[in-house]
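As you look at this complex, bear in mind that one protein chain is not there, while each of the others sits in place.
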């Protein structure tokens, strides 16, 4: 059973390789009647696309999205929405010499183990370029969530190579993130992070970090116990992004040091609604949203493509060798992976909003 | 769309409430010809069942599992394996007064939001008792994985309320875990943790912690990009356990402080096989196993049921109140959640082993 | 990937073998708040159970259903409804000599091909006894459909061994079917059919026939193009019943002799609603219900278990042999398969009613 489909009620299937003809996605299950333009998609793709600043890869893709189906007279029809982005700036030459020499930290070896015949150009299907489809679909999910339920999805980079952002308010995220080339809402930390990334780039190395994504105005009641819990599906969504190695909700790993009295969020009545005083649960109890903000953090590993010399093996000659990975890469993927993580959160919420009957057919 | 089924090729569906008639599971997709006895199931259920020691709940369930179908002459037939455990020691009286007063940290409020009509006795479906079915199914998965592929699943508690276990070897885990009432393989830490839990119990409070589960001898090639990656499904599996608030694979959140050069695991040839020198990836690259141990850690929150006074609301009278949660509870759920986490890892691996063709029909 | 689950939003998983410990089902996805008693289930099981009359098998099963979960204070809770029927009157002795001699028309050979290790007692999992779970789940679906949407499901036998029932009205079906041991609403045909079945029974032979199931008051709009069309899912549901070899909707195979002008159902306005003058489409256009009655017919093969001598092979000795199938069998399964077919139609409609948002969470 293949694995290129995500979601059950709002369901996406992505396709495409980094150096193939095109990448794209089919969104199946978007209700009819949603206003949707190609510019809605493009806006989010532009946040993900390469070449935005000095700290991203120099691959020059415009990433123009085209909607092929499912939209008529500017509105969705309830039928599958196919979206496509043709690959334009492909240069496979740096990969030829790596063909039999799996890059450490990459999927080269494991794709070979699994499939035998692999499109090795630019990472093929395992490339981050695959996330173009996710972001295009995420743009539809975000529009749906906002227009029907007022749900807003926000994201910011909270740590890079040990440099941590200070506490920020929702409004700081709204205001600052797009001003910062590293998408950190704490402007002082943002400057330090940018310097750190440029230093790593100069060294031919790369940096890991952490991102936080938040959904506000999520209605209480989303999530399907006992396996398709809202947090379980969020964890899967985040971890399905290539670079992510850890996911936490609310207090997350912090719970390991807490007592029940410290960690339980007391309930209070607030203008006729039940709220929690704190939000250690990250807006989810028993796998179901409780109306408080859904707060998720993901650990993002340093880009495995680095210009430094690394040990690997030659699969043909069956011997140890060293390589340097050329090509065009991001010294820190955090700023560009952020829209992907936001998209994944949007996709999970849209899926559960429909599953739970919060968004109707039209 | 409901959510009580997990897995695609090795698929389980659980049922049952804490104070209902029975809890259980149907396993669909176990290949024919596997030797399976009720004692195989019982062995794992005994590790999960209440009343094992002074640090677990005093609810006196024997948890006798019965296999109802799918096994003939001591071997599986490829048809659904239904397993059932009747509830025996049910006392719903402490819950009556909490009926309209959601317990902080519990699913009472959100189940009410979602379903309207809720079995509130003992947490109902949201109770940890639901995991009986997971462990029974996990026992089948473990037996299948070991007999067909030699895969072994191990687990140990690595932290409780800030007390951390030191580094341990696989053999320490094998030898020590079942000797320790807290299932910590570092015996010195185990004693400290036990004291800490007894102290919390006396206070009427509870403690959070962290567990690690490891699978060894996993063949390379398990996992289905790009959404059903092995680590994505593991993350979902872990986070679907009620108390889990964070999941990490390999270096996990540690990657946020690392460079690419530090984090990439170099490949080397070792007696004709490709191995990695380090295992920061936790045995998974690009969502596919690489043959190294699969290493997963989960953050487990302190049991929300505590005897201390807590703020909550009365949903009928729509006002703030305080409650103390009575009933029989674990002051720290780590030792008993460990077999559940091991089971979830086993379920994911069995599912992907079949999906990937590593385990045939019979 | 196993196949013991049916439906997506209203989802059932059945388990159990003919001569095993029990048969049963988990219903996942029934909305909360539906009044449900064990007697609701029993009523339908009694229509399916053996030993109802002289024309059914003499196996003496009371088929008492027990609800194990998902119902609290007489109402569903939205959590899985597990239902179980223990097998009581099991006699496996007639099957021993058939162990290596596959019965023609039965699944013995193909189960052996597929699974290798098979529970051969009484047909095992391939027995019609497996449908107990379907009928129990169908009873829930019927109650849900009727209480929320007013949908009524009716069935009648329309042909046995070439003896065809005359045209009957919905009211004839309501009045006559349960009065007739063969469940044919045309009382004159019913008598002829009963005689014909008794004759076949005396000969040690069995008879095939055709059943019709109808759903009225189905709202327009059920069905999910382009693959999960309402008629596509109905066809699958019917054909998944062991004895069914053909399915048709509305005019069915009659369309092969028609012109477009004859077959198209003209639309007319009737008290402000769009109706069709005829119903050749069987209430479904483009895979979506149009508000007219959904009409389905299924061809049911003669019970393959017959007392006459038949040619088969001995799989151990690899040679041709002859057998006579003993055991207790129905000379015509039509009357008892009818509640199963009705149940399958109810399951499809309940599934699509939830998928389409016609039935909400509670």
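For clarity, chains are labelled A, B and C in written order, and residue numbers in each chain start from 1.
Everything that follows uses one rule, which is that a contact is a pair of C-beta atoms (placed from the backbone, for glycine too) under 8 Å apart; a residue touches a chain by one contact, two chains touch by 3 or more.
Keep in mind it's a predicted model, so treat the numbers as computed, not measured.
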The one residue from C:51, C:94 or C:221 touching the chain left out of view is C:221
Cross-chain touch to the chain not pictured, restricted to C:24, C:102 or C:122, is C:102
Note that chain C touches the chain not displayed via residues 1-6, 8-9, 14, 102, 104-107, 109-111, 113-114, 125-126, 130, 159-162, 200, 205-210, 220-221, 223-229, 231-240, 242, 245-269, 272, 274, 276-277, 281-282, 284-291, 299-306, 308, 310-313, 315, 318-320, 355-356
Chain A positions in touch with the non-displayed chain are 1-5, 8-9, 11, 13-17, 20-24, 26, 28-29, 32-33, 66-70, 72-73, 75-82, 84, 114-119, 121, 124-125, 355, 361-362
It is residues of chain B that touch the chain not shown, namely 1, 8, 79, 221, 225, 356-357, 360-361
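Here, only the chains that are shown with their structure count from here on.
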Contact graph of the chains (line, ring, star, complete, other): complete
By Cα centroid distance, the chain farthest from chain C is A
Averaging C-alpha coordinates per chain, one finds the centres of chain B and chain C separated by a number of Å equal to 38
Note: chain C sits from chain A at a C-alpha centroid distance in Å of 46
Dist(centroid_CA(chain A), centroid_CA(chain B)) in Å evaluates to 26
Where chain A touches two or more other chains simultaneously, the residues are 1, 8, 221, 225, 356
